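Apart from one protein chain that is not included, each protein chain of the complex appears where it belongs.
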Amino acid sequence: MSQETLLNVSMIDVFHGSLQALWNVSLTIKAGEIVALIGTNSSGKSTLLDTISNLIHPAKGSIEFEGKSITTLEPYETVALGISQVPEGRGIFPDITVLDNLIIGSYNRKARAKREHSLKMVYGLFPRLKERKDQLGNTLSGGEQQMLAIGRGLMSAPKLMLLDEMSLGLAPLVVNYLYEALRGISGRGITIFFVEQNVRRSLAEAERAYILEGGRVVLSGPVAELREEEKVRKAYFGI
Amino acid sequence: MTDLADLATPIVMGVLLGGLYALIAMGLSLVFGVMKLINVAHGDLVLFSSYFAYAAMALLGIDPILSLLMGMPLLFAIGFVIQKYLMKRAFGISMEAPLLIAFGISLILQNVQQLTWSPMARGLTPAYALESFSMGPFRFPLAYLLDFIAALVVTFSLREFLRRTYLGKAIHAASQDKRTALLMGINTGRVYAFAFAIAMATAAISGVFLGLTFPFTPTSGVSFLILAFGVVIIGGLGSMVGTFIGGMILGLAQTLGGYFVSATAQMLILYIIVLVVLAVRPQGLFGRKERT
Partner (left out) sequence: MTIPRPRGGWAPLAAVVVILAVLPVVGVSERWLLYIFLFFVYLSIANMWNLLCGYSGLVCLCLPAFIGLGGYTLVIGTWVGLPTPLGIIAGALVAAGFALLISIPVFRLKGIYFAIGTLVVPEALKYVFFLWRPVGGALQGGGAGYVLKSTDGFSTTDIYWLALVIGFASVFLMRFILSSKLGSGLAAIRDNERTAAICGIDVFRLKLSSFIIAALVTGIAGTIFYLRQAYIEPASSFSIMWTMMAIVSVIIGGLRTEAGPMFGAMIVVFLQFLLSRYAGYSLIIQGIILIGAMLAAPQGIMGFMGKTRSYRSLLQWVRGR
């Protein structure tokens, strides 16, 4: 079963103003994969996701999605092509309802047509959202807000979903539930690229992983190999 | 009993007048709520619509409200252009730039209108504008009632638009959290342009009703700006219903102030109220507290 390359990030340098955040970063994600991005706090993980979403543009290098260059696109064009980001901190809109939050996720034209279908999928994965669909965003618990954020990301009918620190501030049981949902999403053919603080969790849920340190990719590969890696064991597991 | 009956007039007038004020402020509220931009040329743009309706009436004999069929699209287009080509770039230049550019627009508009129409006061005076209607033993100018009805219609239309349509929801999202809105696939640049355009269409409506109610001169713009701003801060940024109520409050403040204190000092009382509210509670009675 040969997998197509979905996303190809090629040697990008990314700056925040005059400060460089990413050096020569390259990565590849194949369709249907679940890939993790691991790294400490200021390693540039969010910057990388933002660059893929085109909130920032790389100063050097290129990004290709489904074989076509997306390096200079606007964020809304990137969403239309099928890349959806569930941002760190969830970013749900607090004073509109759950349903409205979800609907706004389907803003781009292609997704609008599939709205009802997407809604059914989201409710299927997260029945809690259906229960609370007329409640305001800020009345939800942390876990429910994360569900909403993920659901909203799904509403844009994505091919690739980027998740930034999904488990931040949530209880382990909730996190389990979310990752189970994520597996369900992957099962529907959506490719997943996620950032996760908890290294053990990352390596448990992903097939492959990239390790980012100080804005550079220092290690990458199938999860099984990484677990054996001397460096990883020392740095993250203290063994 | 005479006291209550006496009060009835300023109260009813205040509420009806409040409709006009709310109408004028609606556009400003929308723009401020969405883009955190105070369009200091707002008053002058409202007047532009008044003068346009005046021209339609004087030169073509078209009824002012009917002329909105031309005036609204015109102002919609102007608003779209201003946001997309002027303000959008201004935001990237500096914090003061949008304000200063709006000042430039105001300067141009005021003087173009002064040159075209002279500083003489004008009014929109189709036959019905001079009529009055009765409510019980009292008579009120019909124009005021029309203002109030127009305000109701516009307020609720806008509110439903913002709540139910995709564009409306996108405008709301972009005003709350631009970054997340971008991640939702919203073209925030275009959304802002539409928001400004809609605000200007609203301004077009308010310009016509303003002209039906009061005489206007090319330099009236600043007073209407301050008035609109007062309504917005009292009623709360970005809340359409809040703006409506804010209009009522300001209208009442003016007429009751005129009744109890002094008829000639009405505007002054209004200005002082605006300053006080600014100092005490800038986010208004209905607005959300600004996230610092």
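Letters A and B mark the chains as written, and numbering starts fresh at 1 in each.
Note that a contact is a pair of C-beta atoms (placed from the backbone, for glycine too) under 8 Å apart; a residue touches a chain by one contact, two chains touch by 3 or more.
All values reported here derive from a predicted model rather than from experimental measurement.
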item	value
For the chain not depicted, the shown chains it touches	B
Selected residue (touches chain absent from view) among B:A5, B:I108, B:M135 or B:I149	B:I108
Residue in contact with the excluded chain [from B:A97, B:L152, B:V241 or B:L256]	B:A97
Hidden-chain contact residue, picked from the options B:A5, B:A58, B:L130 or B:V222	B:V222
In subunit B, positions touching the absent partner	36-38, 40, 86, 89-90, 93-97, 99-101, 103-108, 110-112, 114-115, 222-223, 225-226, 229, 233, 262, 264-265, 267-268, 271-272, 274-276, 278-279, 282
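Note that only the chains that are shown with their structure count from here on.
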item	value
Separation of subunit A from subunit B, taking each centre as the mean of its C-alpha atoms, in whole Å	43
Complex contacts: residues of subunit B adjacent to subunit A	166, 169-170, 172-173, 176-177, 179-180, 182-188, 288
Parts of subunit A lying in touch with subunit B, wherever the complex brings them together	53, 55, 74-76, 79-80, 84-85, 87, 91, 93-96, 100, 103-105, 107-108, 111-112, 152, 156
